[in-house]
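Here the complex is missing a single protein chain, while all its other protein chains stay put.
This part shows subunit A:
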């Protein structure tokens, strides 16, 4: 691959889709997301069917288990990290690599905060006896929220690799689509979380 040194004046309007590979990556990440929608649909449907179901005399119910303040803070962290990756893409359009890296790092930090709270939450549930094998309800809950958590972990590893790998490379048409695809994926994680906090936490508290 021959290197082209860009300036802000020669940098294309849609750097993420200026090359054939960029176009393919753009369509590819979307097709992946479409299949991921179906994956999450099945774990969501399982959760809704098995919510509050378990062995006779089960002491755990969604209405008493969940804590809204924690879910609220997690939602804010993830929603804000979505905006910070939009800022990264804004700087990518303006050929400002430092801006891209800085905002991507902030995105990763917010994502780590989210992940830390989720681990704390899971730890707390297991600690009070609500483990994965406790009931149909607990299995469905951990599978749904855990699948989302796994997506967060993958996203964090992905974006961290991009930041490290391209730190000395600077912005070009080879890595612009990579950053773009990662940011689309990160937004999708947020999209799924919107449904999780609504369907699992808010509707769970309602009973």
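Quick note on the criterion: a contact is a pair of C-beta atoms (placed from the backbone, for glycine too) under 8 Å apart; a residue touches a chain by one contact, two chains touch by 3 or more; residues count from 1.
To be clear about the criterion, contacts and distances are computed from a predicted model.
K.L.:
Of the candidate names "Transcriptional regulator", "Electron transfer flavoprotein subunit beta", "Multicomponent Na+:H+ antiporter subunit B" or "Cytochrome B6", which one corresponds to the UniProt protein name of the undepicted chain?
P.N.:
"Cytochrome B6"
K.L.:
Spell out the interface residues on subunit A facing the chain that's missing from view.
P.N.:
Residues 1, 4, 6-14, 17-21, 23-24, 26-27, 30-31, 33-35, 37-38, 40-42, 44-46, 48-49, 68, 72, 75-76, 79, 82-83, 86-87, 90, 93-94, 173-174, 184, 187-188, 190-191, 194-195, 197-199, 202-203, 205-207 of subunit A touch the chain absent from view.
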